[in-house]
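So that we are looking at the same thing, I have put the structure below in structure tokens.
Moving on to chain A:
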Amino acid sequence: MNAIDKAPAPGAALRLISGNHACALGAVAAGCRFFAGYPITPSSEVAERLSRLLPEVDGVFVQMEDEIASIAAVIGASMGGVKALTATSGPGFSLKQENIGYAAGAEIPCVIVNVMRGGPSTGMPTRPSQSDIMQSRWGSHGDYPMIVLAPASVREIYTETIRAFYLAETCRTPVVLLYDQVIAQLTETVELSDGENRAPAERKWASGPRETYRPYAADEDGIPAMSRPGAGYRVHTTGLTHGENGFPTQNPEAVARNLGRLFTKFERHREAIDSWETLGCEDADVVIVAIGISARAAMRAIDIARAKGLRLGLFRPITLWPFPEKALRDATAGAHAVLVPEMNAGQLRLEVERILGSQRVHGLHRYDGEAISPEEIAARAQALAREKTT
Partner candidate 1 sequence: MSSTIVDSAAEFDVRDYLRKEMMPHFLCPGCGHGIALRALLWAIHELGIDKDKLAVVSGIGCAGRLSAYIDANTFHVTHGRPLAYATGLALARPDLHVVVITGDGDCLAIGGNHLIHACRRNLKLTCLMLNNEVYGMTGGQVSPTTSETRLTTTTPLGNAEPNFDACALAAAAGASFVGREVTHHVPKLKELIRAGLSHPGFAFVEVLSDCTEIFGRKNELGSSAEMVLRQKSELRPEAYRDTVDTPFRSNDLPTGVLTKTDRAEYGTAYRKAAAVQRAAKAAKSAAGISK
Partner candidate 2 sequence: MNRSNASSSSVESGQLRPTAAAAKAREPMNVLIVGVGGQGVIMVSKALASLAQSKGFEVKQSEVHGMAKRGGTVFSHVRFGPQVWSPTIPKGEADILVALEWAEGLRWLSYLKPDTGIFICDTKRIVPPFACLNRRPGAPLRYSRETPAEVKQHVAEGYAIDATQMAEELGNERAANVVLIGALSTALDFPPEDWEKALSQFVPKKTIAVNLEAFRLGRGWINEARTRVGVATVPAEAVPASMEAGYSVRLEITQQWCKSCDICVKLCPERCLRLNEERVVELAQPEKCTGCRLCELLCPDFAIRVHLDTAVPTQGAQA
């Protein structure tokens, strides 16, 4: 049984909700108490839900004047020590990029939901897409680390939202929750038991005397303790390249030290960050690598193909960035071919090719606003298997 189709525990309270609704509930369960957003299809339901939910838990919802203001307010709230979320879609995600880079550079925790719709530009607001895979990782200028989670079901949106906050807080980083329009507006019966979820994460707060506190001096885990305004530390936070004391610097040594730590700060946290699912990869001739709605189609494709005697497997990264490289290598070790079905012109395939080399890797791409069907995947996989045997 896979994570997506997992049966609810006996006696669990079931709810029939959409992906965006699950995101809102997950945020509140994770301790999120601030949301700032701007209306955009197909993510607006996250904002609408939270405008009702947050006041109930003494949180704050605010609809800002634009997409940029929304991410700015979210980072501002988080600088004040409050867990904060914003939700958007392609065009809004583009507008937010500069400030996402700020959050990454100044190491301010926050969660950004990007519901992928057809692009480029205004594109197809109501049609699904998976074409922000690269933007979610590389959208802002400069080098910076980024965590991107790619849930594939309503239930997983709930649990991954909670995990997104956990990772944002413990790793002091922006985390992008990336899912497509189909799952966002898909209504499923789900069980939202908090039992298996992690307890709401607490940020690592500064302690000890002000005189010795250095806001960007990391502990052994690579993550510096943050100070909360009002706690007496009175530090400076800037988007300029800074030294351990938080103040701007252009000293090459200090710059290299701090950026070097920033770029590698997830390394000691990969166990918590990495998440993937494999399905039938052990004996697979062809392994499919897919996320979101395409991964769901792939699961059905596996059934179809296996019924016909073709051994298909699925590798589904749940944490998309940093990409679970080793797990992909392991899962595809015995496969003749690797098929990457995705609703774009070849973004995930590019990363898979980088890891596995391009020889075995094939893409199945749709960018017409229609989801890829199981039959398409099964047929393509069958063709690949045939190519191999001939």
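Criterion: contacts are C-beta pairs under 8 Å (C-beta built on N, C-alpha and C of every residue); 3 or more make two chains touch, one makes a residue touch a chain; residues count from 1.
Candidate selection criterion: all candidates are chains of the complex that A comes from, given by their letters.
Just so it is clear, the model here is predicted, and its values are computed rather than measured.
Undergrad: Which numbered candidate, 1 or 2, lies in contact with chain A within the complex?
TA: Touching partner of chain A: 1.
Undergrad: State the interface residues of chain A toward candidate 1 in the complex, per the touch definition above.
TA: 33-34, 36, 55-56, 58, 60, 62, 64-66, 68-70, 72-82, 84, 98-99, 102, 229-240, 247-248
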